[in-house]
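Of the protein chains in this complex, one is absent; all others appear in place.
For clarity, chains are labelled A, B and C in written order, and residue numbers in each chain start from 1.
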Amino acid sequence: MTKPPVIGRTREEMAQRLALDIPDGSYVNLGIGIPELVAKFVPAGRSLIYHTENGMLGMGPAPSPGEGDPELINAGKQRVTALPGTAYFHHADSFAMIRGGHLDLCVLGALQVAQNGDLANWSTGEPDAIPAVGGAMDLVAGVKSIFVITQHCTREGEAKLVQKCTFPLTGCAVVNRIYTDLAVIEVTPNGFRLVELSPGIDFNFVQERTAAPLLRTPERIEAG
Amino acid sequence: MTKPPVIGRTREEMAQRLALDIPDGSYVNLGIGIPELVAKFVPAGRSLIYHTENGMLGMGPAPSPGEGDPELINAGKQRVTALPGTAYFHHADSFAMIRGGHLDLCVLGALQVAQNGDLANWSTGEPDAIPAVGGAMDLVAGVKSIFVITQHCTREGEAKLVQKCTFPLTGCAVVNRIYTDLAVIEVTPNGFRLVELSPGIDFNFVQERTAAPLLRTPERIEAG
Amino acid sequence: MIDKRVASAAEAVSDIFDGATIMIGGFGEAGSPVELIHALIDQGATNLTTISNNTGSGQVGLAALLKAGRVSKVVCSFPRTANSTVFPELYRSGRTKLELVPQGTLAERIRAGGAGVPAFYTPSAVGTPLAEGKECREFGGRKYLLEHGIRADFSLIKGRVADTHGNILYNKTARNFGPLMAMAAKVTIVQVAEVVEPGQLDPESIVTPGIFVDRVVAIANPAHESELVEAGASYP
Partner (left out) sequence: MIDKRVASAAEAVSDIFDGATIMIGGFGEAGSPVELIHALIDQGATNLTTISNNTGSGQVGLAALLKAGRVSKVVCSFPRTANSTVFPELYRSGRTKLELVPQGTLAERIRAGGAGVPAFYTPSAVGTPLAEGKECREFGGRKYLLEHGIRADFSLIKGRVADTHGNILYNKTARNFGPLMAMAAKVTIVQVAEVVEPGQLDPESIVTPGIFVDRVVAIANPAHESELVEAGASYP
């Protein structure tokens, strides 16, 4: 029996799966990369309001190529549009929203997530890399829920879900949920808990690619 | 020889004298009472911009009686007007201006001023008085120059310029100059220094009504 | 569809509970949410802590809430008003406690609470009776006091116009504490004279972004405290 060429969810399918879990009316900050895809998959009937840390609520999609204003950009420095109800504000107000717990959800990429919710996503710690952190440490410290969206393993096949991060941390015990190509995983006081397997993926397949124990206790027991 | 009925400067004359010392273009906060009179006497050719701590720069004079907007008021809760160039802002921004040292001058009344510049102007410390401080402690802590305008003595004839304040302090070593009915006095590292006597007043008359030594050293010596 | 409008002031304040901490906007009468306060009096919650700059005047608005015996503690910078005897009586009789806070420190503490800053240092009040019991620390050779951010269960605020997303504009010096209190409460309730659709407010001019606002109530012709006092009104 030959291995199928694609296993688990694509990036778009991961974004689509995550989007299902965002309640209507949420204030959301989407990180650069896969997180940005989430906006495309918000289910019909739900309105989200997007925050970008460089000073805007009500961000809309990118304009047509060549259109837009070079001074209307998102945190990834790409041109965006403004939806009705947009407000602009300065950086201190923007991070007051973040740090003060006013945003409902932030979706971020990850290098590593530890079983206690530690996140590493800003630096590989290589000595000649130019350190650059941006707003990630503020986002994870302040936003009510932190969802990570990431491939389950690196291109080299190494686990990104680990017992303890080896890369420099972005924040301690901050991640709530992880959406990967293989599964949806929750961070609980007892470690990683499987919420859902991607179609065609079985538990052992995920556990083998996760460098920490993966609980399958049902949520109702966890809650007790 | 009979004593003349009025000695020294009137309230208006005190305000007029103080106004002479405010440079063109200054950002100024005027306290409630005699300080408010200063705005009437700014010499021709000078423009000052008035700040009121309840959220406005560019405050103009009171409107005609019965006119104005009950939501356009000064720190004394009296209706005012807005001059061209006015900006409104919230209380944290307003006190950022004050605390951050952006205002050039604040003119305040006083219960007592000590020879080291301590100011008491918010409470007589009587046990049944309702304590109320407002913005005075922020103003004296933050504004670049603090000028006090006050009668030299209380109605009962007690000195207001003292060695050490007996009333609760508003701030420590904050007053720069004092404009009274009898004199203009500077607070120096060596104590009170006479800058100028009011017309018809002699030094001994002022010293007798000042409960701390009054230096008459010329400024050029002080500066050394 | 995001729509933060609620039908009435009564509905807006219906879940305020006994013992709640409530920030109430306004400096003097400017920005005082008179109709929301009156709805709160009708609603009946008691043993409240209020955070506000003043304590109201006459027998209406904040003074009426105090007079009705609903407030056990007042956090305030200037609890003395020309036309009020309500708070002085409560204070002297020991029925209402007072935490006196310099105005700029009060504003900054509310902003800090809303901005996720638990504490900060300020030069205001150093060496005064209001520094008693507070940590004092030197930075750059100057003394500062440690002050703590404050948050509340509810904020009651008055704006001029809102859109249905809760973006708020204010009127002149009625802005005062509104934008800060909006940030610092679990539930922020704003009364405005007019509610418009999203897109009708200039995004460059919005003072309080809707993220800080939970409920918007239209009160088309809000009362002015001074006019009520002049007319000898009392509430209820």
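To be clear about the criterion, contacts are C-beta pairs under 8 Å (C-beta built on N, C-alpha and C of every residue); 3 or more make two chains touch, one makes a residue touch a chain.
All of these numbers come straight from a predicted model, not from anything done at the bench.
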Neighbouring shown chains of the undisplayed chain, as defined at the top: A, B, C
Contacting the left-out chain in the complete assembly, out of B:L103, B:A120, B:V162 or B:V206: B:L103
Residue among A:Y27, A:Y50 or A:F89 that touches the chain left out of view: A:F89
Residues of chain A (touch criterion as defined above) contacting the omitted chain: 52-56, 69-73, 77, 82, 88-92, 94-95, 98-99, 118, 123, 128, 130-138, 141-142, 168-172
For chain C, the residues touching the chain missing from this view: 108, 112, 115-123, 139-140, 142, 144, 148, 169-170, 172, 202-205, 207
Hidden partner interface residues of chain B, rising order: 25, 27, 47, 49, 51, 57-58, 82-89, 92-93, 95-103, 141-142
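Note that only the chains that are shown with their structure count from here on.
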Chain whose average C-alpha position is farthest from chain C's own: A
Computed distance of Cα centres, chain C from chain B, in Å: 30
Distance between chain centroids, defined by C-alpha means - chain A, chain B (Å): 56
For chain A paired with chain C, centre-to-centre distance based on mean C-alpha positions, whole Å: 36
Overlap residues in chain B, where contacts from two or more other chains coincide: none
Where chain C touches two or more other chains at once, by residue number: 111
